[in-house]
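This is the structure I want to talk about, given as structure tokens.
One chain of protein is taken out of this complex; the other chains stay put.
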Amino acid sequence: MESLSVKERLYSIIFGTETQAGRRFDLFLIVLIALSILVAMLDSVESIASQYHRHFFLLEWFFTLLFTLEYAVRLYCSPKPGSYARSFFGIVDLLAILPSYLALIFSGSTFLVIIRLLRVLRIFRILKLMRYLRDANVLWRSMMSSRRKIFVFFCSVLVLATIFGSLMYVVEGPEQGFTSIPKSIYWAIVTITTVGYGDITPHTIMGQMLAALVMVTGYSIIAVPTGIITAELADELRRDRSKKYCANCTRSGHDNDAEHCKFCGAELNP
Amino acid sequence: MESLSVKERLYSIIFGTETQAGRRFDLFLIVLIALSILVAMLDSVESIASQYHRHFFLLEWFFTLLFTLEYAVRLYCSPKPGSYARSFFGIVDLLAILPSYLALIFSGSTFLVIIRLLRVLRIFRILKLMRYLRDANVLWRSMMSSRRKIFVFFCSVLVLATIFGSLMYVVEGPEQGFTSIPKSIYWAIVTITTVGYGDITPHTIMGQMLAALVMVTGYSIIAVPTGIITAELADELRRDRSKKYCANCTRSGHDNDAEHCKFCGAELNP
Amino acid sequence: MESLSVKERLYSIIFGTETQAGRRFDLFLIVLIALSILVAMLDSVESIASQYHRHFFLLEWFFTLLFTLEYAVRLYCSPKPGSYARSFFGIVDLLAILPSYLALIFSGSTFLVIIRLLRVLRIFRILKLMRYLRDANVLWRSMMSSRRKIFVFFCSVLVLATIFGSLMYVVEGPEQGFTSIPKSIYWAIVTITTVGYGDITPHTIMGQMLAALVMVTGYSIIAVPTGIITAELADELRRDRSKKYCANCTRSGHDNDAEHCKFCGAELNP
Partner (left out) sequence: MESLSVKERLYSIIFGTETQAGRRFDLFLIVLIALSILVAMLDSVESIASQYHRHFFLLEWFFTLLFTLEYAVRLYCSPKPGSYARSFFGIVDLLAILPSYLALIFSGSTFLVIIRLLRVLRIFRILKLMRYLRDANVLWRSMMSSRRKIFVFFCSVLVLATIFGSLMYVVEGPEQGFTSIPKSIYWAIVTITTVGYGDITPHTIMGQMLAALVMVTGYSIIAVPTGIITAELADELRRDRSKKYCANCTRSGHDNDAEHCKFCGAELNP
């Protein structure tokens, strides 16, 4: 370990997860992100913010400085700082600190909306947590390999929602809350996805019959993305199994918990 | 390319997707359809329509004339104009331009409902986009091969909704909003499909117990269409993946372990 | 055909679906049932019933007499009238005519609730349609073979709903609409099944956090019945395939649309 330079050691701690120091750093960062998000959330609750505003302000700057330090060190110890800065997590790390500095610049001004937006953008620090969900390889790969089918599916849903929404606009009309086609399409999406807020509901008999048809359609087509992902996932799992093969008889298809080949009984190497 | 007649060249551009010109034409048409639907939508929003009504009127005629031209050219360059006109997309293409012309005829009259209906019908231009979702072959075939089971399933759902709705009409009665059996069936469909608007809800203890039963039933039977489509889709995917096709009868869809064509019995080459 | 007795011929028409007369009889009955249910439904709509009450009354007796005739003929031509009368459809056929006659007896009385109940019971004629959904064998068998697992699943859902409902009763209290434990359990079921009427909703922060937990739980466990039925259905479909076997090489596992054996190429007999 002593043969490594400071830069390499920092790299293994900050980017790696193999050493104990690296795992501790990751855990510390997760806690820090969670706390900073909690502060940003509580800061948006009027009754709490008015009382503890000073504490939140100080904590917020404490987190921002720490994340700035982390960003700087990551840039420093990365072998290719440019490619890190342009990567997904490089941009997320930058976005996690930018809003606080921008709020400083705009604080003298009266653009209240911009400040509210900037304070909310701090929430996006939660994306920093995504780094730790990354090993969800099977899930991600099966969603990626079915993305084309899911895209076709959603276009169909949008086409259906547009048609049903427009029909509902004619059937129910502006008197019953269906004031425009975009609003009726919003209603159709609320209904097809079985969310069903109930802020806009059909009141005429014709409208209720059409709504029933929309519901049953939505209820039916929800099966399609499920079917796609299930079929892909089952495939992915099967392929995962087939990667484990026996060195003795060269046959694959062993369970994840298998220690011996199920065909010849020879021991399997991990 | 130069050996082709104008008609054939037009055909390959308008109907085909192999040439670059064909793909550009398709892309141009998609943008055009999207814009025309956007105009029809915005035209239904009172606050926007009152301000820009003149612009929308002109744009609408611009789109209608372009789509009319497209329809005419499709009819002209199609080898069998009659069968194109009677095909699904031929009818959709006609329906996309018809409402605008009909609105012209009825514009002098006071039949407001007809005009509203005609203006909304323009939305159905969205069906023209379906042409580009067509390659969703696996999805479509698996839905088709399970259509009989899904039909049986929906009849069962309707029977259940009728029975539960009628029971609810007796239990809750008109005082609680269940004013008639059709309305109670509408409530039952809203509940079984887990949409749950909340415009009609049970208020008595008996009614809430029955409603809980309806919900749990709906929650359970949603699994059935999902199961059907998943099972069919997995089958379809499996067959799709084995790219085997019969050299004798040119049909595909054979299992991985198939050695002979399942349609003509000829031997399959790997 | 002429060698059959009247009784046997009636039996093949009324109970069978092989002859054209049998199929025509079934179709006629389906239309009759649909019409009688439509009349019962419309009869419950105040505004329509007050106007056409006399027509509905006559139609209702017309249907009742026809169904009585059908029931009598079924009893007459059935080889074992007793076992028909005690079968599921025998009881349904009786229940389809009983309410009308009972309403006659109680009509003089003032028991309005009984009459309303009897009028609604006519809706159960819809169960007569179940006869025609019967060939949904795969669906039914896969539901039957997983009924034990589904029962365990629903007990777990009820246990969860009881626990979450009781916790919510403590957290939110009667002031926010959670007036008793049964009502809170009703809320929990509405939420777990993702119906979400919105007639009772949490208002405190603690309550909303607990509600979010209930929702995510419900959202997660909906996967369980789906998984059960899908796995069973896939099995059922596979077993269906394996029933088709080749007379030449005795191997099974052919697709439903297979005409030749995929292993030896010999023709398959249906």
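Some observations on this one:
By written order: A, B and C. Residues from 1 in each chain.
By definition in this document, a residue touches a chain if its C-beta (ideal position, glycine included) is under 8 Å from a C-beta of that chain, and two chains touch if they have at least 3 such contacts.
This structure is a prediction, so every number in the text was calculated from the model and none was measured.
Considering the full assembly, C:I181 is the residue among C:L75, C:L94, C:I181 or C:L268 that touches the omitted chain. Residue positions on chain B in contact with the hidden chain: 194-198, 226, 230, in rising order.
With the whole complex as reference, residues 37, 40-42, 44-46, 116-117, 120, 123-124, 126-127, 129-130, 133, 135-136, 138-139, 142-143, 150, 154, 157, 182-183, 185-186, 189-190, 192-199, 222, 225-226, 228-230, 232-234, 237, 253-255, 257-267 of chain A touch the missing chain. For chain C, the residues touching the chain absent from view are 149, 152-153, 155-156, 159, 162-163, 166-167, 169-170, 174, 179-182, 185, 191, 194-198, 201, 205, 208-209, 211-212, 215-216, 218-220, 222-224, 226-228, 230-232, 234-235.
Here is the rule we use: only the chains that are shown with their structure count from here on.
Taking each chain's centre as the mean of its C-alpha atoms, chain A lies 40 Å from chain C. Residues of chain A in contact with at least two other chains: 194-198, 226, 230.
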